[in-house]
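With one protein chain removed, the remaining protein chains of the complex are shown where they sit.
All chains are identified by letter, namely A and B, in their written order; residue positions are counted from 1 within each chain.
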Amino acid sequence: MSNGSLPLAVMLALAWGVVYLVTQVVTAPALGVGTTILIGLGLTMLLTIGYPSALRGPRLARLAGRQASRQGAYSRPGTIAAVGKSMPLRSGLTSEAAQRTAELLHPLLGGDSVAITDRDRVLAFIGPGSDHHTVGDPPQTYVSGKVLDRARTVVVRQRARLGCPDPECPLQSAVVAPLAIGKRVVGTLKVYRLDESPPPRGLIEGMAGILSLHLELAELDRERKLAVDAKLDALRAQINPHFLFNTLNTIASKARTDPEEARQLLLRLSDFFRYAVRQEGQFAEFGQEYFFVRTYLSLEQARYGERLRVRYDVDPQVLTTQVPVLTIQPLVENAVKHGLANKVDGGTVTLKARVDPLTRTTIIRVSDDGVGIDSKRLTQVIAGEVTANGGIGLRNISERLDTLFGERYRFDVQSTEGEGTVVDLRIPLG
Amino acid sequence: MVPDVPGATSTRSDGESPEPLGYELTDEYDMPAEVDATFRTLRRVAFGYFTVFLVVVAAVPVLTLALDWWSQGRLIGGMSPSFAMAAFGLYVFFFVLAIAAATLANAVEDRMLGGPERDQHEQRSTPL
Partner (left out) sequence: MITASIFGLVALLVVVLGLALVLRPRGPSTLDFYLAGRRVGVATNACAICGDYFSAASFLGVAAAVYVSGLDGIWYATGFAAGFIPVLLFVAAPLRRFGEFSIPDFLGRRLESDGTRLTAVTVVQLIILSYLVPQAVGSGITWELLVGHGIAGLSPYATGVLVTTAAITLIVALGGMRGTTWTQAVQFLLLLCAFIWLAIAVLGSGFNYAGAVDELSTGPLANPSVEDGEWRLETERDRIDGDEPATFGEPGARYGQLGQFALIITLIMGTAGLPHIMNRYFTSPTGIAARMTTVWVLGLAGVFYALAVLLGTAARSLIPEAAREHPWLAELTVDGVLRVPEHALLVLGRIYGDEVGLGFIATGALIAVMSTIAGLLLASAASWGHDVYERHLNPRASQRQAVWAGRSAVVLVAVVSAVVALTMRPDSLTALLPSIVATMVTWAFALAGSALTPVFMLTIWWRGTTAAGAVAGMATGTITAIGMIVAGTVLGADGLREMLLTPTVVAAPLAATVTVLVSRRTVTPPNLDRLWLKLHGTAADRQALRLARLTIAGIDEPSRGAAGNATKSRQR
């Protein structure tokens, strides 16, 4: 994905170019080779280390920019390689994707008409004959049924064997290849010609193979997303009702003594739930998750008063990095609930966030100086056997991280009884 | 920028006039812990940029001692690199540094204090 390595490489190349120009070409006595290389290396180090520090501009502009670039990716037809890259079918066999694919393939496959069908309908038809082979109708030709049933490519050389019910149909010959996910045939790719020599079979079979691969990937994507979404939904539903009751109680008691603060708490509470409910997708900017944590902690601070102290330690680089949604707040909530709530004189929750530019990781650490957890209970907590008072367990979080990052993350919990707990989360940057 | 319109002064002076959208102006507030965090992050940013700034500015005279090329070399036209740097290179550097630092500081403040605009996302009840 675009993790920004390309711009960095371009910048480095530019920097070396400038160094070369200034020291060797522009100036009259050229600078010695050693010094030049030293300067170049210095610049390279500076750029590499300093690169992640550059925040990428204001929030809205970024979003707009990203959407624009995503749309731009489809708009370059021409070669088969382009088709392979732009993969409209990567999002599944929909009529819109099929239409775009057919448009892309039409000039490439050596036929006069190109059609894509799923099992029940024609999804796209381009070229002569589109007047009666209309999109949305069931596939009319006899061969379609044959291919869908046998999962094999069929070549038709005579108009009669094409089996089109319309006597005026100009199509004479065709190659029909199956589109399959695994062994399951989900549709066909058809290429027709107006004369009796059928289009090249190998090419069409190959293309159908590529498209099938894309469809398979799409299916995998969808399944994975479903699984993760389901977890996220479960997570949202779990937002601790006790927290809501406690906060409402706090607000109710403040309403008499300090109506202004009560009002602000209510606003914060609504901010809190709005964020939890409205957050879409798996990732959010750290800055947004940080807002969620701040909102949560300010509500808890209203409840616990002086007993709950908060310290944030945030690197500017972290703010724009993407982190999985609703992971940090549960960690903080655990620290408050299990670490500090039972401690008489309270304590401090610390959220520390850093970016390591060299390993390209985001490091998030939530620590407290609360009562701590003994090791036996800790294993239970991590295993997800204990989820006291509802709330989101560590297990839930680590499972979600598993699906999102595979092996590329670290999630450590360390706890000493009486001294506090440290949760350390390292996820890949970008 | 606050535009120069009648009404702005009057609302500013008492500071408590309710807005049409149901939120009051006083609803913007910061928590001490948040401000402290922003303050420390900004301090880190400021000192980081200040170090870069000092290093570059000091490098111009220091290079004179360390590298003959710096004051003896001739860029196109005949200026030495050190003279060119002092005569305009540094001003460009200052300006670029200023833009970078200001953008970063603004972005940090934007993300670390306050929340997303409330009244943009929410369809609140219509004005009273």
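Basically, a contact is a pair of C-beta atoms (placed from the backbone, for glycine too) under 8 Å apart; a residue touches a chain by one contact, two chains touch by 3 or more.
Computed from a prediction, not measured in an experiment: that's the story for all the values here.
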Chain not shown, its touching partners among those shown: B
Residue ranges of subunit B at the interface with the undisplayed chain: 1-5, 7-9, 11-12, 15, 17-20, 25-26, 28-30, 32, 35-36, 38-39, 42-43, 46, 49-50, 53, 57-58, 61, 64-65, 71, 74-80, 82-84, 86-88, 90-92, 94-95, 97-99, 101-102, 105-106, 109, 113-114, 127-128
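Note that in this section only the chains that are shown with their structure count from here on.
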Complex interface listing, subunit A residues touching subunit B: 22-23, 26-29, 31-32, 35, 53-55, 57-59, 260, 263-264, 267, 271, 274, 278, 285, 287-288, 290-291, 294-295, 297-298, 301, 309-316, 319-320
Touching residues (chain side subunit B, partner subunit A) in the complex: 23, 26-27, 29, 31, 33-34, 36-37, 40-41, 44-45, 48, 67, 69, 72-76, 81, 100, 103-104, 107-108, 110-112, 115-116, 118, 121-122
